[in-house]
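Removed from the display is one protein chain of the complex; every other protein chain stays in position.
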Amino acid sequence: MAIREGEVQEFTLEQLKHLVSERALRGETVLLNVGPQHPSTHGVLRLLVELDGETIVSVVPDIGYLHTGIEKHCESKTYTKIIPLTDRIDYLSPMSNNLAYVMAVEKLMGVEVPLRAQYIRVILTELQRIASHLVWLGTHALDIAAMSVFLYCFRERELILDIFEMVSGQRMMVSYFRVGGLWRDVPEGFEEAVRAFLKLMPARINEYERLLKRNPLWLQRTKGVGVISPEDAIAWGVTGPSLRGSGVNYDVRKAQPYSSYDHFEFDVPLGENGDVYDRFMVRIEEMRQSLRIIDQALRRLPRGPYITPDRKVTPPPKEELAWSMEALIHHFKFWTEGFSPPPGEVYHAVESPRGEFGVYINSDGSPRPRRVHFRAPSFVNLQALPIMAKGGLVADLVAIIGSIDIVLGEIDR
Amino acid sequence: MPDGILLEYVPILTLILVGLGIGGVALIAPQLLAPKRPSRRKQLPYESGMIPIGPAQRRFPVKFYLIALLFILFDIEIIFFYPWALQVRSLKTLALVEMGLFVLILLIGYIYAWRKGAFEWER
Partner (left out) sequence: MAPFLVEAAIKSLILVLLLLTGFAYLTLAERKLIADFQARIGPNRAGPYGLLQPLADAVKLFFKEDFIPEYADRVLFVLAPLITLIPTLLIFAVIPFGPELTLFGYRTRLQLTDVHVGVLYIVAVTSISVYGITLAGWASNNKYALLGGIRASAQMISYELAMGLAIVSVVLTTGTLQVSGIVEAQRNGWLIFLQPVAAVIFFITGLAEIKRAPFDLVEAEQELTAGYLTEYSSMKFALFFMSEYVKMIGFGALMTTFFLGGYLGPFVDLYPGLGVVYFTLKVGFLIFVLIWLRATLPRIRYDQLMSLGWKVLLPLSLANVMGTAVVVALTA
């Protein structure tokens, strides 16, 4: 039923009785909507919160306010043209999404990726992880009202976005990775820019850490808040820093190394108590580890092609179009029709800043996928929110949402 | 300036009047200047963009009232400190002993309330 302007559709308690406790029906507790228009739900998440005074009795997340239909949309696009759609799933880590998607297609078609492309992919996705964690840190601190950290984080994130703009021409929606490699080689000045960032960043991370870790108010607000046990975290399918905060050592980069991650040395930081503070520390430490990986990859960055020579998935080089009729025809066919992977299905996961980001592709042998599904870590991690928040106070809820680091674009897809 | 102890409160009265004036202007001016386009949706209480479920003015946990009661008790007792504070200089040891006893009784109540968990905010 469509709602016209001025008309108001009211809910009654009766309609919600499967979601709330007996006490709410008797009027002893209050049902409060937190979101979709709320400063701390990181987008358009709605939470139906049952409150006893300020104590949380239960939380029911309600999603779908940012549904974009990306998965369905993929079914009508050729494999190459899906890449820009993946940027928009988790808009804070387009590089990771690109990577997961192109690697899934590569797996489906058995394409080899040149080492240089793999290393550059690693550098960029790790930069992306830092950028995403900076947004997380800034907004998380802002939620607990440490407002200055927010702008400091965004100041450093700008540097990363500048690097992205340098390589891809775009700051956020990069679409830089291609099936078989990259869109183009990194431009001149890329290595210098990354080096400059590597030099600056460790001091800045220390600064954020000092601003918060030595602040007794911050410790009071985060320690022992939003605890989730390792068993619960695993049972609910939580991945990424939120899982590692509970002390479970699972990182896709180590568990199923991809894109040459096994060439680099890095540690997987783990928490102990599974509270907001541990998740905070895990992410701070992850930024340092990312710097380590970037440093190694940059030092050992090999020369060579940036994309596979396999013409099945790569358009011919531009200069060839000037003299080769075959190349011209191939170019035309590639961009109008696309390429057709063999029939079958494939799943590939990467460690996105938020956890295990997986792509499932079901191909029927045509140039367009039959079905694409994205395993969005935020979507799965959000399920653990009710467990973490139960029994806490309203102020804790805000801290917990921040500590799970959700992106609504990814949840609703 | 005329004498009389209550006269020193007259300026406070004028200050209240001036404050009321400023407040009155602030409350009335938008009625004349600002647009008025009420609609049902606009006038609903804001609850993050959703239509509220149930009224806001409900029962509230008794905990709040308990703390409020404790406050009233202690606050009244603290008011007794003011006249005493002025007289300590002249009464010396007598004032000290008397207030010591008073504070002792106060402390017994305070420790009792603490042990009873009145200051623990159940989470």
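Letters A and B mark the chains as written, and numbering starts fresh at 1 in each.
Basically, a contact is a pair of C-beta atoms (placed from the backbone, for glycine too) under 8 Å apart; a residue touches a chain by one contact, two chains touch by 3 or more.
Model, not experiment: these values are computed from the prediction.
Taking the full assembly into account, the omitted chain touches A, B.
Between the chain not shown and the residues A:91, A:152, A:183 or A:360, the one that touches is A:152.
Of the listed positions A:157, A:221, A:330 or A:375, the one in contact with the omitted chain in the full complex is A:221. Where subunit B meets the missing chain, the touching residues are 1-2, 5, 7-12, 14-20, 22-23, 26-27, 29-31, 33-38, 40, 42-48, 52, 55-57, 60, 64, 67-68, 70-71, 74-75, 78-79, 81-82, 85-86, 88-93, 95-96, 99-100, 103, 106-107, 110, 114, 119-121, 123. Subunit A meets the missing chain through residues 30, 32, 38-40, 54, 141-148, 150-152, 155, 211-212, 215, 217-218, 220-221, 393-398.
Please note the rule applied: only the chains that are shown with their structure count from here on.
A straight line joining the Cα centres of subunit A and subunit B is 48 Å long.
Residues 39-41, 44, 47-54, 56, 58-61, 63-64, 122-123 of subunit B touch subunit A in their complex.
Listing the residues of subunit A that touch subunit B in their complex gives 6-13, 16, 27-28, 30-38, 41, 46, 52-53, 55, 391-393.
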